[in-house]
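I'd like to ask you about the structure that follows.
All protein chains but one are shown in place.
A and B are the chain letters, set down in written order, and residue numbers restart from 1 in every chain.
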Amino acid sequence: MRKYAVVLLMTLALLIAVGGAVLAQDVTLEFQQWWEPELPEGAFRALMDEFEAQNPGITVELISGPYSTTRDQIVAGAATGTMADVVGLDGAWVNDFVQQGSLADLSALMSAAMFDDSELAAQIQLNGSTYMIPVVNFVYPVFVNLDLMEAAGIEAAPMTRAEFADAAAQLTDTANNVYGWVLPLSLEQPNGIQNDVMSWVWASGGSMMADGLPNLVDNEDVSSAIEFIKGLYDAGVIAPGAFTMREQDKVEEFTNGRVGMMVDSLAHINLIRERNPELNFAITALPATEGYDGPRGLPYASWGIGVAENSEHQEEAWKLVEFLMSADINTQLSSIANAFPGNVNSTPDFVETDELFAAAFEVFQTGYLANEFTGLPVAENLMREFDEEFQLYLDGDSSLEDFLANAQEAWMSHFE
Amino acid sequence: MKKQFIPFAYLSPTLFLIAVLSFIPIATVFYYSLMDNVIITRTDPTFVGLSNYIEILSDDKFLQALRNTLFLAIVSVIGHFLLGLSFAMLLNAKTLNPITKAIFRVIYILPWVFTASIIAILWRLLLNPNGAVNYLMSISRLADSPTEWLSSRDLALNTVTFINIWAGYPFYMVSFLAGLQGIPNDLYEAGKVDGASGVQLFRFVTLPQLKPIIISLGMLDFIWTTHQFTLIWMTTGGGPIRATEMLSTFTYKLAFSSNEFSLASTTAMVILALSLFVAIFYVRNQRLSSE
Partner (left out) sequence: MTSRLGTIHLTKILLYVGLVAGALFAGLPVLWMVASSFKSNTEIFAYPPQLIDDSFSFAAYSAVLTNPQQQRFFFNSYLVSFVVTLFTLITGILAGYAFSRYDFKFKSTLNLIIIGVQSVPPITLMIPYFGLIVSLQLYNSYWALILTYMVFTLPYAIIMMTGYFNTLPRDLDEAVMIDGGSSFIILWRILVPISLPGIVSVGVYTFMLAWNEFLFALTLTRTNDMRTVPVGIQLLMGQHSFEWNQMMAMSVLGSLPVLILFLLFQRYFIAGMSAGSIKG
């Protein structure tokens, strides 16, 4: 009897030891992103704590940096084999990282985990494989300053380009330092090309691409939008300083009531309210060309997510992605980020409780998400090259034909 | 034999640090400049010899960046020198009481104590079309409409050069202040006995005595200014339309925006060659003066 007891005890001890060893094999996932500092303090960490509670044995180490340098940090990390397991991505970077071979094929991870991808609102694919999943999306509708509109005698928000141009002209009052529109063309952050320029093309159902290649020359969609903006520029209804203005400056101009209309991220709604509670503003869709009644493309930027190709914990990394994409968590994240969810079954709280977001959600639902730069090679550089030529054109040193031909040539050099 | 060894003993910490932390990365960058397909690529690097150099040196955008950089560096060096020396002389004036001196000294070094990104942000605010500078100009009737200091092609390069001068002169000033203390009083007294005027004393005593510092500072500042990145990038991003494109911003864009790391390394090597040219001139000059 005692013999058995000893054997039993030994077996038990062995089991505990093995079990302990298994439990002790904790996995630490590094998650490099710029989201934590963008969100209310502690909010993102709280989500990670929830993930850790659901997945014992996995801890998440958040590696947070400023947005403006995140891409460079990932490039350097990938080049030296120190890339984090999970990375936050912007759609403009995906192609470059895939070229570098630093992102894992998420399609493979999804099928390995038997994940049903029908819940995902979007997947960014290259050569048929998914490399990035947008976790939350920030759409860019038009913000209008209602008080300035009223003072200028404009009754309804503009729905067509002609109405927009008229409204911008009426809103502009240089003596009082008020302008109709604001256009950020900083070369440091050339995303104005995507959000404030090309968005006009997409809003009218147009495209800057054809068969996966740039199509800027002899493209009525592009040239009409460009000429439209040039018209606004020449009419002097765009706020001064456009050539070095950034998105962050644009929103300050609007918040201070010096700009009647701007194309801007929904992420700014709360910021504008907080910084100027008295500002009376509304949200509307980007105007289209006269007579266009198809669905309107709505520019957007995403917080996307990807997994490192050389991560030793891809399985665990996928669990984190799946966690962030699950309907409940995705709802929470989009609520605190003031963004639209990446899970089709998520509905952020603010859509129901907030009038402005409800209006934006309607704009969002009647249109479609459009950002043709996502997934293109050296996307940020494409915007910058276009930006330089565009500034030259606006400044009057280049004709429309030369401008588009030069931009097309510059772009083509990045496509093989 | 032993005597030969002593200077190297003194130099050993420096040499060790530089050999490990400078030589290896520079050699790597040099290697990249001779290759194609590095860093952001899945294919293996291929040796391409000097073709990257040919491509860079025949690129108009590179040449424009080079011209802008030379303008920025030369004007900045001159501006830094003039302001630094004037302020050092003012602060060194014997008629001032020590407390006045101390207060002004602290005010004068203010531009130096901030990180480049905050200097860029501050001047963007000040020079904004709705900023303080334009406001002052409009209430004093100097201008009718706001001036686009940073976003006009004609003004941007001058504006960033001005900001760079503002941000950098205190370094000269501090060095000159220390240098002025080192000038023996006898030299001035002897000059005064010979009946020299203030201007003559400045020209024949102060300047020659400061010459070694001036030359060292000028050379170092030239090299540093050619590297100036954050200030340019965060004020204008190299724009508008390449008006303030510098070798540093050009290189950064090649490396991190268009993923052309080989070409970026090539420009780095060209900048190295340029700076070495200045450095050789400097070392020569030093050897001549010590002989």
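Methods note: a residue touches a chain if its C-beta (ideal position, glycine included) is under 8 Å from a C-beta of that chain, and two chains touch if they have at least 3 such contacts.
As the structure is a computational prediction, the values presented were derived from the model and not from experiment.
Undergrad: Tell me which of B:58, B:95 or B:140 is the one touching the absent chain.
TA: Going through B:58, B:95 or B:140 one by one, B:95 is the residue touching the chain not shown.
Undergrad: Just name the one of A:37, A:57, A:236 or A:294 that touches the chain not displayed here.
TA: A:37
Undergrad: Just to verify: which one of B:50, B:207 or B:283 makes contact with the chain not shown?
TA: Of these options, the touching residue for the absent chain is B:283.
Undergrad: Tell me which residue among B:50, B:63, B:78 or B:132 touches the hidden chain in the full complex.
TA: Residue touching the absent chain, from the options given: B:132.
Undergrad: Name every residue on chain B in touch with the hidden partner chain.
TA: Touch set of chain B with respect to the missing chain: 4, 6-8, 10-11, 13-15, 17-18, 20-26, 28-29, 32, 39, 83, 86-87, 90, 93, 95-96, 98, 101-102, 104-118, 121-123, 125-126, 128, 130-132, 135, 139, 166, 170-171, 174-175, 177-178, 181-186, 212-213, 216, 219-220, 223, 226-227, 229-230, 247-248, 251-252, 255, 261, 264-265, 267-269, 271-272, 274-276, 279-280, 282-283, 286-287, 290.
Undergrad: When the complex is taken as a whole, what residues of chain A touch the one chain not shown?
TA: 30, 34, 37-38, 61, 63-69, 72-73, 75-76, 79-82, 138, 177, 247-248, 251-253, 255-256, 258, 265, 267-268, 271, 275-276
In this text, only the chains that are shown with their structure count from here on.
Undergrad: Approximately how many whole Å separate the CA-defined centres of chain A and chain B?
TA: Comparing mean C-alpha positions, chain B is 37 Å from chain A.
Undergrad: Which residues of chain A touch chain B once you look at their complex with the stated criterion?
TA: It comes out as residues 71-72, 75, 79, 96, 99-101, 174, 177, 185-190, 239-245, 249, 253, 256, 258, 378, 380-381, 384, 387-388, 391-392, 395, 397, 414.
Undergrad: Quick one: in the complex, what on chain B touches chain A?
TA: Per the touch definition, chain B meets chain A at residues 39-42, 124, 128-130, 145-146, 148, 150-153, 156, 233-242, 253, 256-259.
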